[in-house]
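Every protein chain but one is kept in place in this view of the complex.
Here the chain labels run A and B in written order, and each chain numbers its own residues starting at 1.
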Amino acid sequence: MSTIFGIPAPAFYGQLLIGLINGSFYALLSLGLAVIFGLLRVINFAHGAQYMLGAFAAYLLLGYAGIGYWPSLILAPLIVGVTAVVIERTMLSRLYNLDPLYGLLLTFGLALILEGVFRYWFGAAGQPYSPPSQLTGAVNLGFMFMPIYRGWVVVASLIICLSTWLLIEKTRLGAYLRAATENATLVQAFGVNVPRLLTLTYGLGAALAAVAGVLAAPIYQVSPLMGSNLIIIVFAVVVVGGMGSILGAIVTGYMLGVLEGLTKVFYPEASSIVIFVIMAIVLLIRPAGLFGREE
Amino acid sequence: MSNTPLLEVRGLNAWYGESHVLHGVDLDIQEGETVTLLGRNGAGKTTTLRAIMGILRRREGVLRLRGQDLLGLPLHRVAQTGLGYVPEERGIFASLSVAENLMLPPKVAENGMSVEEIYQLFPNLHERRTSQGTKLSGGEQQMLAIARILRTGATVLLLDEPTEGLAPVIVQRIGDVLVALKKRGMTILLVEQNFRFARKVADRFYLMEDGRMVNSFPGHQLDANMDQLHEVLGV
Partner (left out) sequence: MTVETQYLSAQPKLRATTTVLGAIAIAALLVAPFVVYPIFLMSVLCFALFACAFNLLIGYVGLLSFGHATFFGGAAYFTAHAVKVWGWEPLSGILLGAAGAAALGFVVGFLAIRRQGIYFAMITLALGQMFAFICLQVPFTHGEDGIQGVPRGHLLGFIDLNEPLAMYYVTLAIFLFGFFAIWRIVNSPFGNILKAIRENERRAVSLGYRVDRYKLGAFVMSAALAGLAGGTKAIVFQFATLTDVQWQMSGEVILMTLLGGIGTLVGPAIGAGLVLALQNYLAASDFPVTVLIGIIFVVCVLLFRRGIAGEVMEFFKTRFNRST
């Protein structure tokens, strides 16, 4: 049996795949956080709860309406996006002229409410959600067996990250977004409805979290607490990457996911803290983050 | 000239937070006219433009364009009335290319300049259309800031110190552009400290001091008012 650095090859590739999958979720979530923060100057603490909400929306759509995975991949983000729009209009928009810490505290409160309500209804235990029939089974890649659904998650998250990046870098809407991130008042003076752009951005960011939630449902179980621990790791990812660059957020997400997976192979005890350790090292060497600009 | 001005400002007061910065400013601009606001730094010229545009929100008084009230409009509705704003700091976006900067402001009327016309008028912008907006020279950035408003079809141009910090050759070039715009029938409100530049284009002057209008006179009376100008401008 072949080995890599003294580790059996299948175990090595297995952890690498797990790292890549975790990285996919880090990338999707930190991307949404960066988009929201760029324009709204709000750290969306509810991002983890919105991810959980996406997974639960898929779970409930299946359980109560018989709506399967594929429609849920569209419907769940839509539902979560609409609730986010309501939150932005009724609450967040009142805080834009205040210290950004209030936005963090508000969304923290919202996260607690969402999590508490779902825990009250469904208990803390996870609910199973099966992958769609087209994506069950595994494929032999020659060096390892890969569950098809896991491969799909990596591909899908890459596609979503890339399209979001293209949307922001190559379209007119993206140009409004980038310009408003720099100087919202001037963009509004040019006749762009910036308040609506802010609402839309928050909705879009939350919808991204919800897509991640639907993708995650068949891998991890659907549970009320699935988002809160993840979001703290994503915060560390965001600190490492710096929020100045969309591409930076994506790359950092995948990179740290893979590093975490590799740590599981070589030094499993440290795997749960490796991302925080990397964050501490980056803060010592390059406080602005790998892709960040000093503000 | 008709009696109702295109842009009508009556008793305009404005505040930055708690501090009262404009004290009853009156200003009229007729269709097709170029009017220049003169005054020292801090006299309230930029503030007047920002208050007209609605960037400064705390205002009282009368502010009408073609008889339409501007005070009640949200900021993003003001541009649709035909007002185009070229800020003092130029407002070129670093995260946008030159072409994206040019295309950024939405069209407000159909009769704006086409992109081809603009590139003809400003060949440099065409050459550098893929560069990052803020990589342009100061003069080019100023051209870009004016050009992107011309594309929207705005009919009234609010232009804040377009010559500030630029080389004489570029100042000359901007002067030519303003003359060309006048010929097209554009109405221009120009804020300028350099009245030697302004006299080439201005039909009328307003003189500001401490947030108030202290005088106004037609362009040809500039020399007659030179003493007061020197006193107010401190030159």
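One rule holds in what follows: contacts are C-beta pairs under 8 Å (C-beta built on N, C-alpha and C of every residue); 3 or more make two chains touch, one makes a residue touch a chain.
A quick note: this is a predicted structure, and the numbers were derived from the prediction, not measured.
Shown chains touched by the hidden chain across the complete assembly: A. Touch with the chain omitted from the figure is made, among A:A11, A:L78 or A:M91, by A:M91.
Note on the undisplayed chain: of the listed residues A:I4, A:L78 or A:L112, the one touching it is A:L112. Mapped onto subunit A, the footprint of the missing chain covers residues 37, 41, 43, 91, 94-95, 98-102, 104-106, 108-117, 119-120, 228-229, 232-233, 235-236, 238-239, 269, 272-273, 276-277, 279-280, 283-284, 287-288, 295.
Just so we're on the same page, only the chains that are shown with their structure count from here on.
Within the complex formed with subunit B, the residues of subunit A that make contact are 172, 175-176, 178-179, 181-183, 185-195. Listed in rising order, the residues of subunit B touching subunit A in the complex are 53-55, 74-80, 85, 87, 91, 93-96, 100, 103-106, 108, 152.
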